[in-house]
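Before we start, here is the structure in question, set down as structure tokens.
Shown here: the complex without one of its protein chains, the others still in place.
Let's turn to chain A:
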């Protein structure tokens, strides 16, 4: 019954245009249509945050947004935060502080953490735990994720000071 819609997105700096069913969930657009498979699907009730991306400056669970809603917006996924040759300080810190094991929550975790540190560059441990509460991890017990985010914050703040 539904007509395909003309959708325009900017994903990791690249313009994308295509026809899609309005009901297509953004997470499927990213993964299956655009082959951006870093964001994952861990649930169907909007709890786990494995699909977290940044949309127009907000951390959003891409499983809870229709592609029709997202049309016209700018999206950043883990692939846009940093790649193997240009790791973001958060990616380096997750590696060095063992902030991941299976790696399934990690793209959502790091994407969310990047936004958290943008809003609050010096978070306390409590603020990190609360600020990351929309992201579930099965492996780490969170402890090393907190350490990773703290280390990245310190690194990013030092780099900012050095640049000033």
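Basically, contacts are C-beta pairs under 8 Å (C-beta built on N, C-alpha and C of every residue); 3 or more make two chains touch, one makes a residue touch a chain; residues count from 1.
Note that contacts and distances are computed from a predicted model.
One chain of the assembly is not displayed; among "Phenylacetic acid degradation protein", "Xanthine dehydrogenase family protein subunit M", "Light-independent protochlorophyllide reductase subunit N" or "Nitrogenase molybdenum-iron protein beta chain", its UniProt protein name is "Xanthine dehydrogenase family protein subunit M". Of the options A:59, A:76 or A:91, the residue whose C-beta touches the omitted chain is A:59.
Only one residue in the set A:39, A:80 or A:131 touches the chain that does not appear here, and it is A:131. Mapped onto chain A, the interface with the missing chain covers residues 1-3, 5, 21-23, 25, 41, 44-47, 49, 52, 58-61, 63-66, 68-69, 112, 116, 131-134.
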